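Only one protein chain is missing; all other protein chains are in place.
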């Protein structure tokens, strides 16, 4: 039989209509196979593999005809069916004859179908239960009697997935780039502080953006930003913006002399510490 | 029991609590009472509510006790809320059923059993908190393993996983205890078009019998 004949056969049999209505319903190849077995009223333990395979392939043809995306799983199953069919055509080899148990080529498929059927039945059972929010309802609100909730330090009810989701949200806000799970052992904040400071010593004033080059790794961008934060905190630099949404400029907070005789109250220690770092880095 | 009836006190607490209340929790709240008395009060309440006359039922669900509206009255309540109620796709139900009966289970195993890619539906069930990640399987590749959540039990009105009717009861079945020993799924050889000789590494069909254990649990 030629392919053309096959196809004309196919569509002459009003198969198209019978399948078309069902076409979206199948969850996958196993679902489709169970449907074919039921429709043909054949024994699942003794599947007429040629007939079922033919109908399965017909169905896929119709899917193609209707320009539906055929999921890869359907193709894999088609290949499996064809392979089973061809194995059943082969005579048993002498070696296999010697074997006490020669398994039916269909056995694996039957096992999968039976198992799938069980879970499909189980899913129907689940769907038949009285579902919260469908048949039954609970009081899902705080009773007025409860009054104000007092905060309690008790481990709350939280799932791991929520934790991952929360982290995903953070990363989505920070950037769309992949955030490596392990921070690369690149430049440290201390080193970067030194670099930023030496640029500032040379230039006096630096555009914020110029410290972030497009070629930088994400880690370096983070480290640079943290360095700037650290320098601000240590009051070693000043950050100014001339106009709304204008460029941000960084410049050294004070001249070297002022720094050395700085006798500020609370900040004195921090400044001294910062100065140490600055000096140390300047030495490099 | 003086003045106030313990049953009434327990009823009050159940009424204002918006989640299933465990006996432990109740015992913690009502420290001055015996656990046995609390349990008796709960049992009595379940009986009191168990008449078609009532609009409320007290059930055991997700390890605790919860007052819920009578299932037969769902229609009227949906009128009140103007909702059609939750609805599940076949793929979501299938995936839930598989995870419920075979947990802990990996995604690859779910997909082998369903015969289709299930990442999308599993993610959506995770987002709905019906599935949860239980950790990683100690096999090469360390795949994530999944199980059902407390919300799953609440949604389907199950006291615990053992209350799931065994697959045997549903039709022809799989172990009621989802944690019982199960044969490993023949992943790898299965989904692919295995060209290995017949009856090579494939387990015999009888192995299905070995995972069936009869069990009578009320559904």
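A and B label the chains in the order they appear, each numbered from 1.
Just so we're on the same page, a contact is a pair of C-beta atoms (placed from the backbone, for glycine too) under 8 Å apart; a residue touches a chain by one contact, two chains touch by 3 or more.
If you're wondering where the values come from, they're calculated on a predicted model, not measured in any experiment.
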- Task: Have a look at A:189, A:220 or A:248 and name the one touching the chain we're not showing.
- Result: A:189
- Per the touch definition above, residue among A:32, A:110 or A:206 touching the missing chain: A:110
- Note on the structure: Residue positions on chain B contacting the omitted chain are 3-5, 7-17, 25, 28-30, 52-56, 67, 69-70, 72-73, 76-77, 79-81, 107, 119-120, 122-123, 126, 133-136, 142, 144, 168, 171-172, 204-206, 208-209
- Had the left-out chain been drawn, it would touch chain A at residues 1-3, 6, 43-46, 48-51, 53-54, 57, 60-61, 70-72, 75, 78-79, 82, 85-86, 88-89, 101, 103-104, 106-107, 110, 114, 117, 137-139, 141, 143-147, 149-164, 166-171, 173-174, 179, 181, 183, 188-190, 193, 222, 225-226, 229-230, 233-234, 270, 273-274, 277
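The criterion applied here is as follows: only the chains that are shown with their structure count from here on.
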- Task: Measure off the straight-line distance from the CA centroid of chain A to the CA centroid of chain B, and report it in whole Å.
- Result: 26
